[in-house]
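Supplied in C-alpha cells, the structure appears directly below.
Left out: one protein chain. Kept in place: all the others.
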Amino acid sequence: MANEISIGPAAPGCKKHDPILVADNVMRQFGGLTAVNVEHVEIPRGQITALIGPNGAGKTTFFNLLTGFDKPNTGSWTFEGKNLAGVPSYKVARLGMIRTFQLTKALSLLTVIENMRLGAQKQPGENFLRALIRPLWAKNEAAITVKADDLLKRFKLDAKREDYAAGLSGGQRKLLEMARALMSEPKLVMLDEPMAGVNPALTQSLLDHIKDLKKNGTTVLFVEHDMHMVRHISDWVIVMAEGKVVAEGPPAQVMKDPAVIDAYLGAHADTDLGTVAINVPGKAGN
Amino acid sequence: MNHLTLGNRRGFSLWLGALAIVFGMLFSATPSLAASPSPSPSANNEQLLIKGTIKNEGTPVEGVSVQITGNGVNAKATSGADGKWVLEVTTKGVYKVEILLDSLPEGVGLRDPETTVRDANLTATNTAAVLFPLGKDTRVVQPIGDQIIVRVFSGLNLGLLLAVAAIGISLIFGTTGLNNFAHGDMLTFGALFTYLFYVVFDWPLLLAATATIALSALFGWSQDAALWRPLRKRRLGLNQMMIVSIGFSIVVRYILLLFFGGETKVISGDFEAVVIGPINTTVNSIGSMAISVVTLAAVALFLTRTRIGKATRAVSDNASLAASTGIDVERIIRIVWVVAGGLTGLAGILYGLQFQANWMTGFQILLLLFAAVTLGGLGTALGATVGALIIGMVVEVSSLIIPTDLKYAASLIILILVLLVRPQGVLGKKQRIG
Partner (left out) sequence: MDWLNIGSLALGELFSPFTATFILCALGLSVHFGYTGLLNFGQAAFAAVGAYGMAISVLTFGLPLGVGILIGLLASAVFAVILGIPTLRLRADYLAIVTIAASEVFRYFMTTIGFAKVTGGSNGLSQFGEDFWAANPFPEGTYGFGPFMYRADELWIRVVAFALIAVGAVFVWLLMRSPWGRVLKGIREDEDAVRSLGKNVFAYKLQALIIGGALAALGGMVFVINLSNVQPQSWGTTFTFMIWTVLLLGGAATILGPIVGGMVFFVLLSVTQGIMSGLVDIGALPFLTLPQVGQIRFLLIGLALMLLVIFRPQGIFGNKKELQFNG
C-alpha cells in the first residue's frame, strides 16, 4: 500500500524519504536471551512515530541502545548521518536526541524551575571554573529562566514553579520531564511510555503537547501500549515482538496487520487491542 | 528516591526495647569477664612507653618491626639506626609485642625461634622493655617450589574460611540489598564467645562450638528482628541502611571491647602438628578446612535442593516476583539472617582456633569479605565462594613477592583492578550493576 512516508510499500525495515535515524543490525543479548535484534529500521523526520509491541518485545532496550544508555553486542546506527555507535549517552543528547524514561525521572529534591533550568544546554556556569564568578553566567541564566517559564506555562506547571518535583503528581512529573526535555530544543524527542500512570484528565493535554512538537518541526518517537493514543496521534507505527521489527506502516494499516494481532495475542491472549495494556514496570526489558 | 516517614514512633520504640534486650543478653552472658584483667586507669599526662633494642651479636639492626597489640592498641614500631624502637601508649595494662620475622635482614633470625611474641607489662611501671635476642637464622630456607605449595595451602585455608563468612554477606545482600558493615563484627562475636566458652569456661570444644553457633544464629535473628526488619518496614533506603550498619558495627565492636577487653585472645589449645611434604600445619587447620568444605557443600545443597533454598534464590532474583508467587519474603529473610549469623559465627570459631582474635579482628576481615563478595559478583553465593578463594590465595601467595605487611593491600588492589575491567564481578550477571 502506498503512503507518503516510505519509499515503496510499508514493510518491516522499509526505506523512508527523509529518515532522521537509521539503525542497522542492532542486537543485544542478556545471557542467552536476545532482547533486541533489529535488522534495519528508519525513523521518518518531522513525523510522530509510535513504537509498539507486547511486554518484553525489547522496545525500552532498543531505546536504551539508541540513546547510549546500553551497549549492543553488534550493530550501528546514525542520527542525521552521524554514526552514534559507541557514543556516550550525554553526547547523544547534545546532538539533539533527547529521551524520557518509562519510570519518570523528575529530580525530586530540585524545584520544578531548577529541573527545567537543568534541561538547558550551553550554560557556561555549568563549567566548574566559571561557576565561581556569577557575572559569567548570570545573563545566560536569565535567558534560560525566561524560556523555562515559557515552557512551564505551556505545560500548565507555572503554579508549581517553586515546588519540589517530589511534590508533583505522577502525571505532572511526566509533563515536567517532557517540558525539561524541550529546554534544549531537540531535533528528535524519544518518549518512553509518556502515558503510563497519567490520569485521563491530563492525557488529552499530553497528546496535544506531542502534536505541538510536530508542528514546531520536532521529530517524535514514542513507546506506547495504549492503542487509542497510537491511532490518534501517530503518523507511522513500528511494531516490535521478541526483539524484532515485525511490522510497520501507517496506523490504520498496521492495526489490521495479522502479524501485529499475532504478536499481541501471542503474548497477551487476554488483551483487547483497544484497551490500555497493563504495564508492569520493569518487565519491558529495561 | 526514598522518603522517610517519621511516624510510627511507637513501633520504633518497641524494637529499640528489643535491641536493649539483645544487648542485655550479651552483657549478662559475660559476667566473669567484666572483672577479668582489664586495663587499669592511668593518671593523665603520664608518658607510657614500650621500647626495646634490636641487636644482632652486639650490632644494632635497623628496620626491624614489632607489632604491639592490646588494650585497644594495634600499632607497629620499627627500629632506628641505633636499633632502638619505642611506642607510646596511653593505657596501662599488658601488651603483646610480636617481632615481625619478615622484617629481619636476610640470614638473621631469633636466637629462640619459638618465641616471636613477648609480653610488655605496663600495669605497674611507665616503661617496659622488650628484647628479642638475634642470632643466625636457623629457619630452613625452602626451595621456591615448596614455598609456593605452602603459600597455596595457606591461601586455600584462608579462602575457605572467608567463604564461609562471605556467603552470609552475599545472602543478606541478595535478599535485602543491604551491604552489612556489621558482618565482620559477627565474626568477632563468634571468635570471642568461643574464647569465653572454650577457654574461660573450659567447656569441651564441641559443646563450646555448638553454643557459639547457636548464639551467633540468635544474634543474626535478633539483629534482623530488632533492627533491620523495622527499618525495612519504615522503607529506609538501602544507602541509609548501610550507614546504619556502620553505626551498628561500631556499637557492637565497642561493646565487645568493653566486655572482653582489648588484649588478643589465644584460643587454640595444643593441637598436634601435621607434616605433609613441605607443609607444616596443625590438626586444627586441616579440620578447619574440612569443616569449611563440608559447610560450603551443605549450603550449596540447601540453596539448590531444598524448597527454602530455592525460595531464597528466588527472593534474591526478584523479591516482588517471588512474593507474587506466594513466597513469604520476610520469612525467607529471617531464615537468611539466622543462617548468615550461624555461618559467620562458625567462621569466627575457625578463625579463632587457628589464629588469634581480638575485638578488631572481624572489622579487619570485613574488607576482605567485601572484596570477596564484590569480586565474585554481589549477591550470588557461588560468586562469594569463588571470590573468597581468590582473595585468600592473593593474600597468601602475594607475600612471596611483596612484603608481608602489604598482603592485605594486595587483595584490595586486586578488587579495585577487577572492578575496572569487569564491574559485575567474576561471576556476576551484567544486569546487576544496573
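Letters A and B mark the chains as written, and numbering starts fresh at 1 in each.
We adopt the following convention: a residue touches a chain if its C-beta (ideal position, glycine included) is under 8 Å from a C-beta of that chain, and two chains touch if they have at least 3 such contacts.
The structure presented is a predicted model; accordingly, all values stated were derived computationally and were not measured.
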### Query
Touching the left-out chain: which of B:95, B:132, B:153 or B:248?
B:248
### Touching the absent chain when the full complex is considered, from B:131, B:207 or B:238
B:238
### Task
Mind listing the chain B residues that contact the chain we can't see here?
1-4, 6, 12, 34, 38-42, 63, 65, 71-72, 75-78, 90-91, 103, 179, 231, 234-240, 242-244, 246-251, 253-255, 257-258, 363, 367, 370-371, 374, 403, 405-406, 408-409, 412-413, 415-417, 419-420, 423, 433-434
## Note on the structure
Missing-chain contacts on chain A, rising order, are 67, 69, 88-91, 93-94, 98-101, 105-110, 114, 117-119, 121, 123, 125-128, 130-132, 134, 137, 141, 164, 166, 177, 180-181, 183-184
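Going forward, only the chains that are shown with their structure count from here on.
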### Task
Provide the C-alpha centroid distance between chain A and chain B, rounded to the nearest whole angstrom.
50
